[in-house]
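Only one protein chain is missing; all other protein chains are in place.
In order of appearance the chains are A, B and C, and numbering begins at 1 in each one.
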Amino acid sequence: MGDDAADAAGASGSADSRTGTDATATAFDGGGAFVPYLAVGDPTYEASLEYVEALARGGADLIELGLPFSEPMAEGPTIQGAVTRALEAGMTPDRFFEFVSELDVDVPLVCMTYYNLIYQYGSSDGPRSFVERAAEVGLEGFVVPDLPAEEAGPLREACDEFGLDLIFIVAPTTRGDRLERMMERVSGYVYVQARLGATGAREDVSDQTGESLERLADWEIPKAVGFGIKTGEHAERIAAAGADGIIVGSALVDIVAEGHEDDRPVEETADRLAEKARELKAGATRGAESLPEPEHP
Amino acid sequence: MGDDAADAAGASGSADSRTGTDATATAFDGGGAFVPYLAVGDPTYEASLEYVEALARGGADLIELGLPFSEPMAEGPTIQGAVTRALEAGMTPDRFFEFVSELDVDVPLVCMTYYNLIYQYGSSDGPRSFVERAAEVGLEGFVVPDLPAEEAGPLREACDEFGLDLIFIVAPTTRGDRLERMMERVSGYVYVQARLGATGAREDVSDQTGESLERLADWEIPKAVGFGIKTGEHAERIAAAGADGIIVGSALVDIVAEGHEDDRPVEETADRLAEKARELKAGATRGAESLPEPEHP
Amino acid sequence: MSETERGREGERTDRTTADGQFGRYGGQYVPEALMPALEELEDAYERYVLENEDGFMDEFERRIRDFGGRPTPLGRADRLSERYDSEIYLKREDLVHGGAHKLNNALGQVLLAKYMGKERVIAETGAGQHGTATAMAAAHLDMPCEVYMGRTDVNRQRPNVFRMRINGAEVNPVDIGRGTLKEAISETMREWSRTVERTHYVIGSVVGPHPFPAMVRDFQAVISEEAREQAREQLGSLPDAVVSCAGGGSNTMGAFHHFVPDDSVDLYAVEAGGSSLEVDEEAGVAPNSATLSTGDEGVLHGARTTLLQDSDGQIMESHSVSAGLDYSGVGPELAHLVDEGRVTPVTVDDTAALEAFHRLSTDEGIIPALETSHAFGYLHEAFESGEDLGETVVVNVSGRGDKDLETVIEETEKRGLESAPDMSVFETGGGI
Partner (left out) sequence: MSETERGREGERTDRTTADGQFGRYGGQYVPEALMPALEELEDAYERYVLENEDGFMDEFERRIRDFGGRPTPLGRADRLSERYDSEIYLKREDLVHGGAHKLNNALGQVLLAKYMGKERVIAETGAGQHGTATAMAAAHLDMPCEVYMGRTDVNRQRPNVFRMRINGAEVNPVDIGRGTLKEAISETMREWSRTVERTHYVIGSVVGPHPFPAMVRDFQAVISEEAREQAREQLGSLPDAVVSCAGGGSNTMGAFHHFVPDDSVDLYAVEAGGSSLEVDEEAGVAPNSATLSTGDEGVLHGARTTLLQDSDGQIMESHSVSAGLDYSGVGPELAHLVDEGRVTPVTVDDTAALEAFHRLSTDEGIIPALETSHAFGYLHEAFESGEDLGETVVVNVSGRGDKDLETVIEETEKRGLESAPDMSVFETGGGI
């Protein structure tokens, strides 16, 4: 790889040249955005379609669709369970794209998966084929938990080529240089990890959230906070702390898992998901409303 | 220990100063002597008395009485079994001496045991107390399988003091210097080990016997052959090969063991022992008679 | 895909050092939360390990000698030498404290954690060898230690669990998936994410994100440093070949490292051929763990390297009679040396490894680990098939086989191997 390419890659992520769909950023425009996550294909392809649509009905502003990977290194037990169920039910990258095509919702959709699936897709190694296909089926961007900004050059490049967003996760431990580097590369929104540890619904909302949001105060990109948000009240507190949106995964996956274990009708679980979505969206909205009017430029 | 003591000890075992009872040597006078062995107290004190007396009735010329030791290093499984039974039934050195006192036979009696029991007996360490007590109860000598001539000084000394015999075992591997040393120390008779290995009745009579007897041809002391003699025919062959006597242990212990295991009346086992004794004695006698007249000095 | 594309894909655009890259392999594919810890570790690695700051390497060398039992001998295998009509020498890592090369790395990393001011260490383990090595090192250095181990492995590797517990380590069973090594690594990574500020993750092989592959290699490189010197002293020359088994690749890299510049020395990495080199894509299972020989490029557990994966990129389960080789990935540097043609990857199947286990045990009085047995299996197959490995061959005895006795007996019986001693001594019950 020559210096040119490196420059190109570097430049592609810089704040001013940031490309991507408008859709993702726009989803946060109203403030108090609700961003749910589900593992696609959990527990079956069909049920999963219903569940994602239920979330949209419940007020989702953007949806993170998990493409299951066999080694979900960043996930807690809840999402690991979802991933395992989905893989056992036959989920693959191609089925995932089919799923996205078939999905009848009109909020932006982002794919959350691990880098090896992106890298292996298609006839040649490298992320381009995967991104191309994602663009075709209407995905707006990617969250890749095992791809830090330093390794993201090729994916960033492909995203730029196809106009998709690459969302990075900012952890409580992310500071200084690393933040700079990420700011140059990120597009769409930034995923603010509320606290250390893998994903999983917790009772409390971490103090680290406020601190993290402060560190990102001058970023001109929406900040969505995730990890451990479980109730409307949590959502409200996070939004009130200045988040542009809240990301909720495990609390929703728990409902799917319960439905599966208790063998409930898909409709019933879908209804419970929609209801939970409404609770979370309402909380986020209340939180956002409590904020002073944003000083937008 | 001064040189004097060493000389005394050395001298005590020399051929000319050899002391001991006449009885043991005399037992072999007729040729074809039959020397049975039993473990005293096997399976009980009382039964054992009967058994030894039965052997005398059956024609024993001299009896080796085994005082059981917990580590019978030189014995095969048969005699180990006898030793274990006797110990379990409470045999001790004191009971052994009591047994000898009580025994009503008029052939010479020799004690066969391991050195530690001899060494520990009485209030002071050393073999003297044991030998003294043995002399008191009328024993004529000792066979000590774990006491080679080199270690026998103190016991030889005590035997001399009390006029008892110390019998050594000559193994098929014993040659040259070692034979000399032994010849200087031995008294009563010499125990010729028919072949290598621990005691135990075998079907064949070893070729090594003739060879061993040849090596001892010029010893002026009776030669009794043991290890593996089982039948009257064996006994005959050994006696015909030039042995002054035959020593039989395992073949007799087998009868005791059988009686014990099959729970037969003591009388019956005693009768079988006497009968076996007669068979062996007869064999030995036939063997001896087949020899040319001995050229006694 | 063209070489250029591959080269580009492997390149990193804004790293300050290129250390993390081995050709197109390596890197740091980890959750963002871990990146600062990796940067901190890179810094510590450079200062303490590469520059011996505060005498770190002096202390490491002293401790791996006095506690670990180094140097290990390079000894001639008389009967193997006769058998193959070649001089066979054994590098005896089985004599390292704990019974395998694993301590070289574990001691180095726990000591580094101490220098870094960490309060505790965590580690993953499969068969339990790395876990026990880490537990020993942690006890020795007075460092709290927790080991993550799949539930299945906990249940089938009881003695090693005992050893870890007895050395004072916590053992955390991982109740996810099949409960084996892959799950244990993922879980340890997660736990590291949760507690990264005060915790060091002692990874067990030359795998994972930079700087682990380079750092673990450096701690293990003492094997080839000694062996090279010993060969010169004892043989008057370098060996013609070095043979080593490869799971993650740590004993391999350790045994190869100082020989890499010696072009005259052939390097053989022996992988577990399992029961077959075919794979069942449907079931997501490879009946082997021949990553270098049959895998292809991908990203797993923090690094770009060679993997066992299906065409979608899902990781396949590997299978080997030897638990320590039973891993779907391999260290990035080893993958690179294979691509470069410097290291020759070969495979030995379960049965040949078992036969080699028995051969070394009865011929030389050394009971090798089942992992190690693969190296001897290759030695045998090469010489028997007329392939001349050279006049002097060094085989790295990565570990001892005490841990494998039950498995070996069972598997030997199952296969009815002729070379195995019969165990009927247990069958004729005596009347006690």
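Of note:
The working rule: contacts are C-beta pairs under 8 Å (C-beta built on N, C-alpha and C of every residue); 3 or more make two chains touch, one makes a residue touch a chain.
Here the structure is a predicted model, which means the values were calculated and not measured.
Contacts of the undisplayed chain with visible chains (whole complex): B, C. Touching the missing chain, out of B:141, B:172 or B:283, is residue B:172. Note on the undisplayed chain: of the listed residues B:29, B:46 or B:71, the one touching it is B:71.
Of the listed positions C:23, C:168 or C:284, the one in contact with the omitted chain in the full complex is C:168. Within chain B, the residues in touch with the undisplayed chain are 1, 5-6, 9-10, 69-77, 80, 84, 87, 92-94, 114-121, 124-126, 145-148, 150-151, 153-154, 168-175, 178, 181, 193, 196-198. Residues touching the missing chain, restricted to chain C, are 65-67, 69, 72-76, 78-79, 92, 94-95, 97, 99, 135-142, 151-152, 154-155, 158-159, 161-163, 165-168, 171, 173, 175, 178-179, 358, 361-367, 402, 405, 408-409, 421-423, 425-426, 428, 430-432 (touch as defined at the top).
Note that only the chains that are shown with their structure count from here on.
Because contacts link the chains in a way that matches no line, ring, star or complete pattern, their graph is best described as other.
Chain centres defined as mean CA positions place C nearest to the mean of all protein CA atoms. Averaging C-alpha coordinates per chain places the centre of chain A 97 Å away from that of chain B.
Centre-to-centre, using mean CA coordinates, chain A is 37 Å away from chain C.
Of all residues in chain C, none touches two or more other chains.
Counting partner chains per residue, chain A has no residue touching two or more of them.
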